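For this view, one protein chain was removed and the others were kept in their places.
What follows is subunit A.
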Amino acid sequence: MNDTGTYLYAVTRGAGRNRAESLAGVGGTPVRTITHAGLVAYVSTVPLDQFGSQPLQRSMEDLDWLGDTARAHHAVVEAVAEGSPTAPVRLVTVYTDDDQVRNLLSRRRDDFVEVLSRITDRQEWGVKVYMDLAGAPPVEERAEGGGPGAAYLRRRQASLRGREEAWREAASRAEQIHDVLSSFATASHRHRAQDPELSGRKELMILNGAYLVDLSRAEEFARLAEGLRGEGVDIELTGPWAPYSFAELAEPDEPGVADDD
């Protein structure tokens, strides 16, 4: 049994001009290419004592290790994407050897080509929308009879109504903003909003969208996004990114059909 595996970062259609091969990949391993079936896979040879399932179970929980590995993976993807349309592959996709990667490239050739043509000359932009719900004004309290308990209950319910109102408002703003951006973009994805722990902001993220935009319309898109700011809503535009959110392969492999001989 081999003690190394082939780590796959990304697939492109042709070897573009890029600096990926001068980069250190995950775990400091050199990045190289496998060309097969008209596609190019960017890979590294990785030690399985680090990148086998068992060690990964542990190391994926080590946030420093995970952060370094994610950055290294991302750096390779970005570098490849500079040179040619790129389908980024999910973190820690490790094959037994190069032959398996070649096998993948020939088996899924059409699917990769389809994805790559969809994202050619396009980039992914991220738009995060934040709203400060804490600042929502409380609903006015009616003066009514009853003891202090009843008054407390009324106040409580009023404040909850206020928050519910604010949440509803936030949801509809998010909806509107996403609609505007989606109709401009070629494709869009609404991702799950990030936890404040991850976003690092105290306001609530009400939209975490990804938009696939033509290269030639990038500036226009940025202006559109920035223009949606206001009325308690803050907008954060990130990108351009390699098309992480738009690189889904058409159909998963049928088990058993996969082996070509």
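Criterion: a contact is a pair of C-beta atoms (placed from the backbone, for glycine too) under 8 Å apart; a residue touches a chain by one contact, two chains touch by 3 or more; residues count from 1.
Methods note: contacts and distances are computed from a predicted model.
Remark: of the listed names "histidine kinase", "2-oxoglutarate ferredoxin oxidoreductase subunit alpha", "Gas vesicle structural protein" or "Chromosome partitioning protein", the one matching the undisplayed chain in UniProt is "Gas vesicle structural protein". Checked against the hidden chain, the listed residues A:Leu23, A:Leu56, A:Ala185 or A:Val213 yield one contact partner: A:Leu56. From the set A:Thr33, A:Thr93 or A:Ser182, the residue in touch with the chain omitted from the display is A:Thr93, counting the whole complex. Against the chain not shown here, subunit A presents residues 5-6, 8, 11, 48, 51-53, 56-57, 60-61, 63, 66-67, 70-71, 73-74, 77-78, 81-82, 87-96, 100, 103-104, 107-108, 115, 126, 130-133, 153, 156-157, 160, 163-164, 167, 171, 191-195, 197-200, 203-204, 210, 222, 226-227, 229-234, 236-241, 244-245, 247-249, 252-253, 255, 258.
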